[in-house]
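Only one protein chain is missing from this complex, and each of the others stays in its spot.
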Amino acid sequence: MQLICILCPRGCHIEINQGEDGKWEVKGYACKRGRDYAIQEATCPLRVLTTSIWVEGGNHRLVSAKTDRSIPKDKIIESLKQTKGLTVKAPIDIGDVLIENIAGTGANLIATRRVDIKQV
Amino acid sequence: MNRKTEVAIIGGGPAGLAAALSCYKHGIRDILILERDEYLGGILQQCIHNGFGLHWFGQELTGPEYAQRFIDEVNKVGIPYLLNTMVLEITKDKTVYAVNPRHGLIEIEAKAVILAMGCRERTRGALKIPGGRPAGVYTAGMAQRLINIEGYMPGREVVILGSGDIGLIMARRLTWEGARVKMVCEIMPYSTGLIRNVRQCLDDYGIPLKFRHTVIRIHGRERLEGVTIARVDDRRQPIEGTEEYVSCDTLLLSVGLIPENELSEGAGVMLDPLTGGPIVDEFRQTSVPGIFSCGNVLHVHDLVDYVSEEAEIAGEGVYRYINGRNPSADDYLLVMPGNGIRYVVPQRIYGDSDVEFFFRPNAIYDKGVVELTDGDRVFASKKLLRMVPGQMERLRLKREALAGEGKIKSLQLRWRGPDKEDDGACS
Partner (left out) sequence: MYDVVIIGAGVVGTGIARELARYKLNIAVLEAGSDVAVGSSGANSGIVHAGYDCKPGTLMARLNVQGNAMFDEISRELDVPFKRNGSLVLAFNEDDISQLELLMTQGIRNGVPDLQILSGEEVLEMEPNVSSDVIAALWAPTGGITCPYGLAIAMAENAADNGVEFYFEHRVEYIEKKENGVFRIVTSRRDFAARYIVNAAGINGDVISKMAGDDSFSIHPRKGEYCLYDRKWGNTVKRTIFQPPSKMGKGVLVTPTVDGNLLVGPSAVDTDKRDDDYTSAEGLDFVYNIALKSVPSLSGDGVITVFAGLRAIADGGDFIIRPSYKVEGFIHAAGICSPGLTAAPAIAREVAAILARLSGELEPNKAFNPLRKGIKRFRDMDWEARAQLVEEDPRYGRIVCRCETVTEGEIVEALKSKLPVNAIDAIKRRTRAGMGRCQGGFCTPRIMEIVERELGIPMECITKKGGSSRIVLGKIKDFLKEGEGIE
């Protein structure tokens, strides 16, 4: 299986195959993180989800958010649907948990921007 | 309002913030940041995806998080800034004219000015794409603002022209919001964005990336109804018979960024036609002494980490300038792009420090060497497995390398290795 590592902008072209003994043979990576990524990608691809959530009473309409760790790629859509209809109240700080254990992944959706209370 | 300051920084985005902090770190205390938006952080605030900061912070951050670290630092050390403040003019003698709703007209006499205004996107008009003029044709960055700042969807069925990073990121963002991204057309035979973005934004969702394709007609009078795409030949001209109609309500353009240098030109700063940004020395000083430039206003970067790094260099440059560094035009050694290189920054060097050259190739090249040479001697070189136009490369020149006998007239940065890769490999 051919992969392009997405961990850093270098974008290594990695080849990964499972040997008969079940061990992974990985070629073309430039760092250990790349090797780990390839194995992860071959078994259960993980992604960080980033999105925005509506804010009530804030100095911004939206707060940007991300999962605090990578989640399985096939859980992304379910996670996104869980954000539908959600509105959070200002103030919000970076790192505040907006949704706990999103889509049962064990990851939290956390704020990535500070939103203060709107000054009238 | 009239005031004096040692350093006026035009722009409170990543470049301006890092430049301000760098000035501070070098002992300058009288700094003023002028930001046109209502918050600091610049375009990073709408880049809610992650992937920022791996080089600078050693961890992966989103755009707003990356920005906030700098904003927090600026607040901590107490560097003043003016928001909602548009600079209208900068003069050669470094007087800055600006306006904002709170202070009205503002005149600032500065000893040094750092230009950090960023860039703007190429538009449909600049490409002269024929057809109608309906709603639904937007630059990728405007769509990004609509979605990530305003909270509105530009459309449901989307075609993206150009594989620049913002376009790729928007393909995924739109997909994640339930829109259907039908394809990305790229006129070149390779992606102009980062490979990892092609992988995680398009491949992950089965969005086709059509190389050597462009949009040749825009259909619709009120709202966009569709586009005609076509394959292009080696001269990037549409090939007859390859036209295909694609229905869509939205066309996003991610076809290049242009450093925004109207203010710089007004101040008499000389521009490099290859970068669209000022001609600078190794401390990012422009052709006007005391005016510096960094970030996307200087040349378009693909990583904000490198913007921060460049801004830090400019900050040191300001410190040195205030303390008497003042090379004359004759003191400079010119650095030209040679074989395989599209541009190189800085374009001239004084030789009083190590130099970090930033450059881009003009095509894809595999397995070779980039070298800095005067034709006879090589002063710095680096092996590269691959270089692609979508990715900025760098090369460090040690100050000592230039020492030795013989006056060097000019330097050239060039690629030595196999010729550019055949375009076919990318289809």
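A and B are the chain letters, set down in written order, and residue numbers restart from 1 in every chain.
Here, a contact is a pair of C-beta atoms (placed from the backbone, for glycine too) under 8 Å apart; a residue touches a chain by one contact, two chains touch by 3 or more.
Here the structure is a predicted model, which is why all the values come from computation and not from measurement.
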Contact with the hidden chain (one of B:E65, B:D249 or B:E371): B:D249
Candidate in contact with the missing chain, chosen from B:G58, B:G104 or B:G404: B:G104
Residue in contact with the excluded chain [from B:K4, B:K92, B:R156 or B:R394]: B:R156
Full-complex contact with the absent chain, from B:G132, B:P208 or B:G375: B:G132
Where the unshown chain meets chain A, residue by residue: 52, 54, 62, 77, 80-81, 83-85
Touching residues (missing chain, whole complex) on chain B: 36, 84, 86, 88, 97, 99-105, 120-121, 123-126, 128, 130-135, 138-139, 141-142, 145-147, 149-156, 175-180, 205-206, 216-217, 221-223, 238, 249
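Basically, only the chains that are shown with their structure count from here on.
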Centre distance in Å when chain A and chain B are each reduced to the mean of their C-alpha atoms: 26
Residues of chain A defined as touching chain B within the complex: 3-9, 11, 47-52, 54, 60-62, 64-66, 73, 76, 80, 94, 112-114
Contact set on chain B toward chain A in their complex: 45, 48-51, 54, 60-65, 68, 147-151, 176-177, 194-196, 198-200, 204, 302-303, 391
